[in-house]
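Beneath this line is the structure, given in structure tokens, with notes to follow.
Only one protein chain is missing; all other protein chains are in place.
Moving on, here comes chain A:
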Amino acid sequence: MTMNDHVHIDEHRDDEGAKTGMWIFIFTELLLFGGLFIVYSVYRYLNPLAFHLAAHELSTFTGTINTVILLVSSMTIAMSISAIQYKNKKLTLILMGVTLFLAFLFLVNKYFEWSGKISHGIYPGSTILQEASRGEILFFGLYYTMTGLHALHIIIGMAFIGYVMRLVAKDKIQHDNFIILENSGLYWHLVDLIWIFLFPLFYLIT
């Protein structure tokens, strides 16, 4: 940097730039999952019956519970941004904590769901799946890939929100400087957005 003749005492800050950057990152994530959704749609179109049969193995109830959990957590993180603007630090932290707790609950559900499938011998490369039809193998391959990648995003989102929570606790984030909280919220809503499409495509096939 050779901008010595400029004397800037202000801290460097560009909220709009930060938010734009976050959105552009979110677009790459949307295209990543979008690509997977296309793969899913094409294989489902080619193997409608196998997808129908395989989807019966998934529990609509667990899927619905996890949808509700994510929707509520999306609301709490959105509310935390209003809370910080109202200068209510305690409520901000509580709302973020609730979001983290709900994210953890989602993962617990996912754990039981996956381990249930695995104990029934349904996992990539298992002997049961190898004897199944091509469509069923594809369905479960996509199921593990897409919900797994989504769960990874949940974990990253939790780490991000946890980090921002620490900043709020240390007063590094305040009512007039909370773009990183907004960005962690945007990331969390992305995770919610992806689940909104994963849920009907995997759990609500009739």
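We take it that contacts are C-beta pairs under 8 Å (C-beta built on N, C-alpha and C of every residue); 3 or more make two chains touch, one makes a residue touch a chain; residues count from 1.
Assume contacts and distances are computed from a predicted model.
The complex includes a chain that is not drawn, and of the options "Methylaspartate mutase epsilon subunit", "Lactate utilization protein B/C", "Peptide ABC transporter permease" or "Cytochrome-c oxidase" the UniProt name matching it is "Cytochrome-c oxidase".
Touch with the chain that is not drawn comes from one residue among A:V72, A:A132 or A:L167, which is A:V72. Residue-wise, the contact with the chain that is not shown comes from A:I38, picked out of A:I38, A:I118, A:I156 or A:A169.
Residue positions on chain A in contact with the hidden chain: 15-16, 19-20, 23-24, 27, 30-31, 34, 37-38, 41-42, 45-46, 60, 64, 67-68, 71-72, 74-75, 78-79, 81-82, 85-86, 178, 182, 185-186, 189, 192-193, 196-197, 199-201, 204-206, in rising order.
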